[in-house]
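The structure under discussion appears below in the form of C-alpha cells.
For this view, one protein chain was removed and the others were kept in their places.
The block that comes next holds chain A.
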Amino acid sequence: MFKSVIRLQSRLGGVITFCKVFPRHELFRNAMKYSTASAERKRFYQDVSISQGEGGLYEVNLDRKKLKTPSGKLFTVPNEALAIAVATEWDAQKDSIRFYTMHLTTLCNTALDNPTQRSKEQMISAALKFLETDTICYRVDEPPGLVELQRNEWDPVLHWIESRYNVTIGSSSSILGPEIPEGTKETFRQHLGSFSLWSLTGLEFVITQLKSLILSLGMLDRHLSVERAVLLSRLEEEYQIRRWGNVEWAHDYDMYELRARTAAGALFVHLSSESSTIKHKLMQD
C-alpha cells in the first residue's frame, strides 16, 4: 500500500516524499504546483471556472479544486473582472503551465501572500525613492538626436505631471540627477496613501518594469496608453534601433515582455481600486 502512495506522489511532481498524513496531502500538492524547480508542470485540469465565496470575494476553480496561492492560502480576488482575467490566464495554458506568462496570477499571489511582509509605508517610501532616479528626469548630453528626442517626448509628460499634481520635478543631465523638493515628495506621498495595499503592489510592479514613477503615474491616470508608456521607457533603445536596426530575438522579445508585464500591472491596479455602478437614466419621450 505504501508503494502505491509513493508512486502516486512521484507521478505528481517527481518528488518522492513519504506522506503518511493525508490531510496535509492537499496543501502540499498545491504548494508543489508552484515550486517545482523545473517549472514544467503539465496542465492537469480541464475546466477553469470562478465562483463567489464568502465576503463577496471571488475564487478560481481548476476542475473542482479551488486555486490556492504558493503559500497555501485560498486564492481570492475582490472583483469579478480580475477573477475572470486570472481564469482566462489559466485557461490559456496548453500542454504545460508557463508561469512566466501568467502575470495577473503572479501579482495576485504577491498581494495575497505578501512574502516579504511589506507595509504600505515601506512601499510608498520605495516608490518615492525611485523618483530620484526616474528615467524621465535623466537626460543625456549627446548624441544630439537623442537629446532632442528626449526633450520632445519626455518634456510633455513631465509638464503634464507637474501641472496635474502641482509639483516641481525638473530634469537634469548631471550624474546626480534632479533635486526633488520635499513638497513634491509630500504631495505624492499623500496621493499614494490613498492606494490600497493591492494597488500599491501593482504600482510597485509597474515602476520596476518602466523604471519610472512618472511614467507609471501617467499610465495609471490614463494619460498614457501602455504601448506609449513602454515606448517612452525604452526611448533610448528605440533611438538605437532606428539607427542600427532591430534585432527581433532581443528587442521585440524585450518589448513584448515589458508590454505584457506593464499591461498586467496597470490592469491589476485599475481592477483593485474600481467599484462600478450603473445609473440607468429614465428615457423621457
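The rule is simple: a residue touches a chain if its C-beta (ideal position, glycine included) is under 8 Å from a C-beta of that chain, and two chains touch if they have at least 3 such contacts; residues count from 1.
Please note the rule applied: contacts and distances are computed from a predicted model.
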If you look up the hidden chain in UniProt, what protein name do you find among "Trafficking protein particle complex subunit 2-like protein", "Protein FMC1 homolog", "EF-hand domain-containing protein" or "Queuine tRNA-ribosyltransferase accessory subunit 2"? "Protein FMC1 homolog"
Touch as defined at the start, partner being the missing chain; which of A:Cys108, A:Met123, A:Leu200 or A:Val226 qualifies? A:Val226
Given A:Glu80, A:Glu121 or A:Glu179, the residue that touches the chain left out of view is A:Glu80
Would you indicate which residue among A:Thr88, A:Gln190 or A:Asn246 is in contact with the undisplayed chain? A:Thr88
Omitted-chain footprint on chain A covers residues 49-50, 80-81, 84-85, 87-88, 91-92, 98, 101, 103-104, 222, 225-227, 248-249, 252-253, 256-257, 259-260, 263-264, 266-267, 270-271, 274, 276, 278, 281
